[in-house]
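Quick one: the structure is below, questions incoming.
Excluded from the complex is one protein chain; the other protein chains are retained at their positions.
Chain nomenclature is as follows: A and B, assigned in order of appearance, with residue numbering initiated at 1 for each chain independently.
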Amino acid sequence: MPPDRIGIIAGLVLFAGLITVPFWYGLVSGVPREAPPLVLPAPGKPCVAPVDYMKRSHMKLLDEWRTLSVRGGTRRYFSADGREFAISLSGTCLQQCHTDKAGFCDRCHETNGVAAPRCFDCHVDPGLIRNSAAQGARTGGSHDD
Amino acid sequence: MTIDRKGFLRLTGLGAAAWAAGKFAAGFPGRRAETPNGEAGRAPRRWALVVDSRKCRQSRDCDLCIRACTRAHNIPEIGDPRHEIRWIRKATFQEAFVSDPRDSANERFRDLPLVVLCNHCDRPPCVRVCPVQATWKRDDGIVMMDEHRCIGCRYCMAACPYGSRSFNFVDPRPFIRELSSGYPTRTRGVVEKCSFCVERLDGGGLPACVEACESKALVFGDLDDPGSAVRAAVSGNFTLRRKAELGTGPEVYYIV
Partner (left out) sequence: MFMFEKALAGGRRYWIWVAALLALAGTGLASYQQQLRYGLAVTGLSRDVTWGLYIAQFTFLVGIAASAVMVVLPYYLHDFKAFGKITILGEFLAIAAVTMCMLFIVVDMGQPARVLNVLLHPTPGSPMFWDLLALAGYLVLNAVITLVTLRSEQARERPPAWIRPVILLSIPWAVSIHVVTAFLYSGLPGRPFWMTAVLAPRFLASAFASGPALLILLCLLMRRVADFDAGREPVRKLSVIVAYAIVVHALLVLVERFTVFYSGIPEHREPYTVLYTGIPGHRALAVWMWASAALGLAALVLLLVPRLRNREGFLAAACGLVFLSLWVDKGMGMIVGGFMPSPLGTVTPYAPTRPEIAIALGIWAAGTLMVTVFFKITLAVRAAAVGESF
C-alpha cells in the first residue's frame, strides 16, 4: 500500500473512534447503567403532573411555570386533575415534597451530566437554609419562585 | 432530476432563508409581553407610590424601608460602591432632583430626607430599548423585570434617567446576609431593580418598604381608585416628580 493510504485510513479509524466516544465510553468504563438511587418524597401527595410526564418533561413544565408567573403574572397553577398549586420551584416543589435536593434532583442531573441546570444559581433550595445553623430559618410569607 | 452544484446551493440557500424568515416572523411580538392564562382576573390599575418627606425619619438614621427590601428580596450587600445593588436608597434632595440646583439659601432642601427607587414610569425608556423584552410594563403599571431573559447588555441602565437599575457585576450569593428561600436571588450578569413587590401585590399585600415604614411616610396604592390613600395624597398635596420634563411619566410622587 502506498504510505499515504495507510496514514489516511489510520486517521479515519482514529477519528471514527473518537467521534463515537459518547456511545461506547459508558459501556467500557463500568459507569452504572441504571438510574441512581433517589431519595423519594414521603408518599401521599401526588406530584403536580404524572410521574412519567415529569420524568421526561419536567423542564417543560417549569418553563411553562416561568412564563405564567414571570411574564403572565399568574401565581396559581391548576394541574390536569384540577388541583391548585402555588407556582414556585422553591416553595412548592422543594419545600413541600422534594426536600432533599441533593438526594433527588442532583443525583440524576449529575449522573447524566446535565450541567447543573442554571435554575439553582438563583432559585434558593430551602434545604440550604434549613441545614444552616448560622442562619435563622426565614421561610415566611409567600414564595415567589 | 439533474441539478448542478450552483442550482443545489441556490435551492438550499433559499430554503434555509425561507425557514429562517418564517421563524423570525413567528417571533414578532405584539405590543406587550405574552399574556397566557390567568391574567383575566387582574383589572388594569395604576400602582403609584408617594414619598412623604415630612414624615420620613431618615435624618435620625432610620433605614427600615431599605432593610425590609433587602431582606425580602435577598439583595446582596456588596460593600464596593461600584458594584452595589440598590433597589431603594436614601438620597439628598439634590441627588433626586438634579435639574433643580439649590444653593445654600435653600436651607430646607439641603437636609431633606428622600428615598429614590424605580419610578415605574408610564412611558419607560428602559422598556423601549431592551432588545429582548426582559423588561416590560404590565397593565397594572408595574415595570417588570425578567432576569431569566436578560442578556446583561445594560442598555436599560443607560436609558434609565434615574439610576434606578443595578447590574450584578459579581455572583451575589456570598454577599447576601440573610438568605431566604422566599424569593430567588439573581445571578451575575443580569440587571435588577425594584418591582414594587409584585409577588406581594399579586397576593393582595403591600410592598415591603411601605409595610416596614413606621412613620407611614410611604403611601402606596392604585391611583385610578378614587378612594385610595395614594390618590388622596396626590390630590391633596403639592407633589414633585423626578425629571418630569423628560416625559417619562414617573409614578413615584414626592411631597416635600
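Please note the rule applied: a residue touches a chain if its C-beta (ideal position, glycine included) is under 8 Å from a C-beta of that chain, and two chains touch if they have at least 3 such contacts.
This structure is a prediction, so every number in the text was calculated from the model and none was measured.
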Quiz item: In the intact complex, which of the depicted chains does the undisplayed chain touch?
Solution: B
Self-check item: Touching residue (missing chain; options B:A72, B:A96 or B:M145)
Solution: B:A96
Quiz item: From the list B:W47, B:Y155 or B:F196, which touches the chain that is not on show?
Solution: B:Y155
Quiz item: If the hidden chain were put back, which of B:F167, B:Y183 or B:F196 would touch it?
Solution: B:F167
Quiz item: Residues of chain B in contact with the chain that isn't shown?
Solution: 24, 27-29, 81-84, 86, 91, 94-96, 98-99, 101, 116, 125, 128-134, 149-155, 157-163, 166-171, 188-191, 243, 246-248
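The criterion applied here is as follows: only the chains that are shown with their structure count from here on.
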Practice problem: Could you grab the centroid distance between chain A and chain B? Build each centroid from C-alpha atoms only and quote it in angstrom. | Solution: 31
Self-check item: Residues of chain A that touch chain B when the two form their complex
Solution: 66-68, 70-76, 90-91, 94-95, 118, 121-126, 128-129, 132, 135-136, 138-145
Quiz prompt | chain B residues touching chain A - in the complex, by the definition given at the top | solution = 33-39, 42, 71-72, 74, 138, 144, 146-148, 178-187, 198-200, 202-203, 205
